[in-house]
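Only a single protein chain was left out; the remaining protein chains are all shown in position.
Every chain is named by a letter (A and B) in the order it is written, and numbering of its residues begins at 1.
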Amino acid sequence: MNFPFRFSHQTQYRLLVLPYFAGTLLLVILPALTTVAISLMRYNAISTPEFAGIDNFLAMYRSSYVRIGLKNSLIFVVLAVPLRGIGALLLALFMQSKRAGFGFFRSAVYLPTIMPEVAYAVIWLWIFNPLYGPLNILLSAIGLPAPEWLTDPMLARIAIVLMMGFQLGEGFVIMLAGLQSIPHSFYEAARVDGANAWQMFWQITFPLILPWLLLLTFRDLLVSLEHTFTPSFVITYGGPYYATTFLPLLIYELAFDFFDFGLAAAVMVVAYAFLMLLVIGGWKLVQRRGLHV
Amino acid sequence: MKQPRASRLFLLLALVSLSLLLLLSGCGGESPPDKTVSFAVFGDPAEFAAYQQLVSAFEDAHPDIKIELSHIPGQGEYRQRLATEFAGGDPPNVVLLNYRRFATFAAEGGLTPLGPYLESSEVIQPDDFYPITLQSFEYDEQLWCIPQNLSSLVVYYNRNLFDAAGLSYPADDWTWDDFLTAARALTQDLDGDGQTDQYGAGISPKLFRLAPFVWQNGGDIVDNPAAPSRLTLDTPESRAAFEWFVNLQVEEHVVPDAVAESGESSESRFLNGTLGMYFNSRRGVPTYRTISTFQWDVAPLPRKLQPAGILHSDAYCLSAATEDKESAWTFIEYANSVAGQTIVAQSGRTVPSLIAVAESPAFLSPDLPPANSRVYLDTAPFIRGVPIMPGWVGVEKTVSEEIKKAFYGDASIDEAIRQATDLAQPYFDENTP
Partner (left out) sequence: MSDWKVWLRYFLAVVISIVFILPLYWAFVASLRPMELPPPSTIEWWPAEPAWENYRQIFDVVPLARYTGNSLFVAAIAVPVTTLIASLAGFGISQISDEPFRRQLLWFNIVALMIPGAAVWIFRFLIVKWMGLFDTLWALILPAFAATTPLFVLLFYWGFQHVPREMFDAARLDGAGPLKLWWKLAVPLSRPTITGVTVLTFVLYWSDFISPVIYIFTPQHYTLAIGVEIIKQMDLTNIPLLMAASIFMAAPVILLFWILQRFFLHDLSLANLFDRS
């Protein structure tokens, strides 16, 4: 080690990382660890926390409210993640052309993703309005039934899935990058061998894009633990009849409506642990099959 | 795995800079001027304006105390913010709390009881208040907060629509049948397209709205209001009231169905003049005073076997973490004196809890609607409160969802009652020792 004020270059590089590291420790890691600690306590924000061991986890198991939240999030994930993933892939395939104007088209696809969540949710709140919203008016005008979007439980979930389905910009960009990274020579060689577009896709594109797709899926799974908050809060506030009470809203309500921070933390910990297991398991699977990013 | 020394040093540096950051930031905050009282309220902008006036009047009368007023629109978010505030250990000194919600804060030691302060006050006395209001803020044999208002559920009606339908205005002792007759007459399909364009009535399908109907029919929503241990919507009297309530939509269709309500809320329809009668407490008045397209007035709840009203009341509470309790009390005292309550009453938002102010022109003034403000005071003897217990919020929330299901035809009455009773039970169980 050198004297102070004459740090070696390597040490200086580490110092460059220091602000970020310290900040993240304080603002991200520490709160997350505290949340895990809280899941083991009974805490209602007014009196001091008391140790409660696994009581919260047992309560979670027994609570029908928690079960509903988990079920809703599961339904959401099963519907939304494939929709967004496959949608992103198809759109990327279609829009990757370098022809003039396609830059504009790509931007159009990215547009809903970049919109502020609150504004986007409020706009869809009106679009899904069963009486005056343009969607139902359009559907009736062309003779299709106008669903009761926000008043029927399953339709409300589908509405939020649809709305968030448009926000696949991140996946879109990742897919674009992945497609770009496949060397053209592969396609040239295949064409020389007489392969058609369909075969080229399944034999070249799909296997090489798979790691990206999986990466995207994993990220989407984790992100769904957060991003359903604003839509479910602004548009339906968890209704109708709890149908859109997804995990983030559930946790928020447990903490701030019922003042049961311990239970909220427990739900968070369990859901998250489950997701992590899924992601890590999937990742190990991918690695074993030799796919690398 | 042996870590290189450099990375351990790195970690050490990180922790050191972290602690430095924390220490330095501790010097950052500015200390507030002496005698500042923070005061948090919720409500519409019109209500907020009233509190702003109250605060400046107070500061004029007491120049040595400054009030920091913060306002959160809507009640839902307010509760959530309060939770985070209390969690942080530095909640507002004076908070406005509803009687259905204060018990949790009191039970957990978040509040300081104001009973002793009231006893020794020279400005206000317990006898000055409507008794039911003080009773509603008693828990564990102490008075915790000073109530500012008492309101019941009343019916706001559109006089123009009544005139157009040839109906006479509701009498003070009108019954459920009178109400239904009027509602049927007012529900009309104006343009002949098969869809109802004008509804006779609108009411929120929640436990808080259902309760007075149950009481009027001689039933109750819990077995023992003083020490509730179960929901009693399944008794014959309660069930009958529940059925009548639910049939307003399911059978009579005099209120909007789920789709119509979702497309445009009942209150919005009332404001736009396409709904004849809307059930609400006094809270709606500041907003309804902005109506310019029709005349409106207020009528008491239609009655059944016995008159009954349901208490709506908010109170000024003192948080236990407050250091300068004296200044906070001075403000609370002022806000609930004749002077203070008069100011807030003029906004139209409150039915004052001080008998003197309620009976005064500030509240009963005929210049601004509703002309029939006496209605609120006449129900005072019959007003009952919902049970006061921590966790009542949970009971209301879960039971209201079931009421809603039955109301919109998504569940049968008996199913809804059964579900409601089962779901609410854990909240009661938590409270019985």
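We take it that a contact is a pair of C-beta atoms (placed from the backbone, for glycine too) under 8 Å apart; a residue touches a chain by one contact, two chains touch by 3 or more.
Computed from a predicted structure; not experimentally measured.
Counting contacts over the entire complex, the absent chain touches A, B. Within the full complex, the residue among B:35, B:71 or B:289 touching the omitted chain is B:71. Per the touch definition above, the residue from A:79, A:122 or A:286 contacting the chain not shown is A:122. When the whole complex is considered, the residue among A:59, A:89 or A:109 that touches the unshown chain is A:109. Taking the complete complex into account, A:26 is the one of A:26, A:83, A:146 or A:200 that touches the chain left out. Listed here are the chain A residues that touch the chain not shown: 9-10, 12-17, 19-21, 23-24, 26-32, 34-35, 38, 91, 94-99, 101-112, 114-120, 122-127, 131-132, 134, 137-138, 141, 166, 173, 176-178, 180-183, 208, 222, 225-226, 229-230, 234, 247-248, 251-252, 255, 261, 268, 272, 276, 279, 293. One chain is missing from the display, and on chain B it is touched by residues 1, 3-4, 6-7, 22, 25-26, 28-29, 40, 44-45, 68, 70-74, 77, 80-81, 84-85, 87-90, 264-265, 268, 272.
Rule of thumb we're sticking to: only the chains that are shown with their structure count from here on.
Mean C-alpha positions place chain A and chain B at a centre distance of 37 Å. Chain A makes touch with chain B in their complex at residues 1, 10-11, 14-15, 18, 21-22, 25-26, 44-47, 64, 129-132, 148, 150-151, 237, 240-242, 252, 255-259, 261.
On chain B, the positions that touch chain A within their shared complex are 5-6, 9-10, 13-14, 17-18, 21, 76, 79-80, 83-84, 86-87, 104-105, 108-110, 258-264, 393-394, 397, 401, 404-405, 408, 410, 423.
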